[in-house]
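Okay, structure first, notes after.
Note that this complex is displayed minus one protein chain, with the remaining chains in position.
Take a look at subunit A:
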Amino acid sequence: MNTCPEHIIDYMHDYLDGDISREHEQELKQHLHSCSDCKQLMQELSETIAFVKSASHITAPPHFEESVMARLPKPKSRVGMQKWIRRHPLFVAAAVFCLFMSATLIGNFMDDQHFSVTKQPNLVVDGQTVIVPEGEVVKGDIVVKNGDLIVEGEVDGNVTVINGQYMASSAVVSGKIEEIDEAFEWLWYTIKNSVKTALTFEDKEETK
């Protein structure tokens, strides 16, 4: 076999792959007739294939399908969600409305992060702290946003402090005192205020 041309073995494999040209097949067959070693090798290779091919078919164990389905990640219930939305248009409209409303209000709140104070004569502003000095009387309401208010004198009106602290020692405030810290309180305050303005507006209309 050592004297056999090397390509004969390649031809054997090509033959076994079913991928051999007619000329090569002729050459291979002629060689196998004359060379018993190669004939045996060819025989062994064919038997090897037959051996592997005699492997029985293996089937998946029972419940394989169920096990796979149980292992799948939970579906993003897009289909169910869409159905639900289609069935409850009113609710969806309300939800969308609420979403936009709160978005605008919270957005306003976020915008209002800078310090501001109602302009009143004889108020002293020191950085972010507003002081009503001792002995002074402020006539009218005071609204402080994002700052503190210290009242040492007198205020003849309402006091509102948003996102800040109200401090008073011996203060005299004739109106209401309100401290607002959270976004929700601020929301509530805004709503209350707009209702109040609406009402006073109506009152004014009526008095006219």
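Here, contacts are C-beta pairs under 8 Å (C-beta built on N, C-alpha and C of every residue); 3 or more make two chains touch, one makes a residue touch a chain; residues count from 1.
As a working rule, contacts and distances are computed from a predicted model.
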{"item": "Identity of the absent chain, which is to be given by its UniProt protein name, from \"4-hydroxybutyryl-CoA dehydratase\", \"Biotin-dependent carboxyltransferase family protein\", \"RNA polymerase sigma factor\" or \"Sodium/proline symporter\"", "value": "\"RNA polymerase sigma factor\""}
{"item": "Contact with the hidden chain (one of A:Gln26, A:Thr48, A:Asn122 or A:Gln165)", "value": "A:Thr48"}
{"item": "Residue of A:Pro73, A:Pro89 or A:Gly135 in touch with the missing chain, whole complex considered", "value": "A:Pro73"}
{"item": "Interface residues of subunit A (partner: the chain not displayed)", "value": "10, 13, 16-17, 19, 44-45, 47-49, 51-61, 64-65, 67-69, 71-73, 75-79"}
